[in-house]
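Removed: one protein chain of the complex. Kept in place: all other protein chains.
This part shows chain A:
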């Protein structure tokens, strides 16, 4: 019998013999025994913890924060289009569902002893660990840009206080002021995010500070959804948004937070407001666990997301080197599910099947004007590769109705995914 045939028969029998919700879940963890620890309660980690718990496994989620501030849509907060409260999520529902939460941070991971040492002095032993730690901003990569400078020139690349700081600075921008936005080279969290931010800041300037300007300094020449963004910029923000790619001298080489200047090899820009998105790497716990390589990111097996460097530790989300998959909330959520299922299989002594994963990312270039990029990924030659012929961006020649529809879908996606992860 083919796999599909067996599944179809099974589904048919299930429908006939049992109330539907009773069947698949308890069967999931069949034969799986073991302790799983998940480190990091974002889109990847909280998702993985949910799937593992639903399958009947003992899982502890290590997350020190009581509130999770979501990055998707935080560019709208910066542009004054959305309250910060719309980005806040808690862990009460996860806790109520039965997931054990350790409200502390992981300080060290001993991959040989399979033990996590926690900041509260306790330790957790594991059979499998899922690490979803997110990113760290590199304060050693751009001369002049350190943690103190970030309080003057916000990155706002981790949602929370930084988002609110940038929103306040934008609201206080003098008439006719200059905003400088610095965009790093690849890889970094949320590839289209800087360009959505540029768009929505430009929208804010156009509607609230019409004599002000935005200069976008980019360390690269090509970027996600580029044609769509540039088409929208030409239509909506001429004379407001000035985009300077690498080839035109856009790479920022240093900043001075006291003088409020941003320098490239060719020019020094005086800013009234500077948003500096610096280079990034996996959060420090990844290096402490030995799962980050010299790039600062974590190489993984594309079927199980198990670290290439330390057995028993799986890495999902922005910290992972996931091949063609972007560092996005959607991707982290999809990876959290696939990784959790692989961990269940491994704990049951089964070989996980090669997965496929989807990513869909929406960006707003103005209120009611959405664009998207989608992709389907599978393991090929040891990495997660694009499935040929699938994916791509919204059509460049799409009518206004499609842009409006994608803006609605973007909002709906956010509502759905945050409910699935935190609700």
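Rule of thumb we're sticking to: a residue touches a chain if its C-beta (ideal position, glycine included) is under 8 Å from a C-beta of that chain, and two chains touch if they have at least 3 such contacts; residues count from 1.
Simple rule for what comes next: contacts and distances are computed from a predicted model.
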item: Chain left out of the displayed complex - its UniProt protein name, from "ATP-binding cassette domain-containing protein", "Transport permease protein", "Cytochrome c domain-containing protein" or "Isoquinoline 1-oxidoreductase subunit"; value: "Cytochrome c domain-containing protein"
item: Hidden-chain contact residue, picked from the options A:246, A:309 or A:376; value: A:376
item: Residue among A:108, A:123, A:172 or A:408 touching the omitted chain; value: A:408
item: Interface with the undisplayed chain - residues on chain A; value: 3-4, 6-11, 13-18, 20-21, 23-24, 27-30, 32, 55, 330, 333-334, 337-338, 341-342, 344-345, 348, 350, 352-360, 372, 374-376, 378, 387, 389-392, 394, 402, 405-406, 408-409, 411-413, 415-417, 419-420
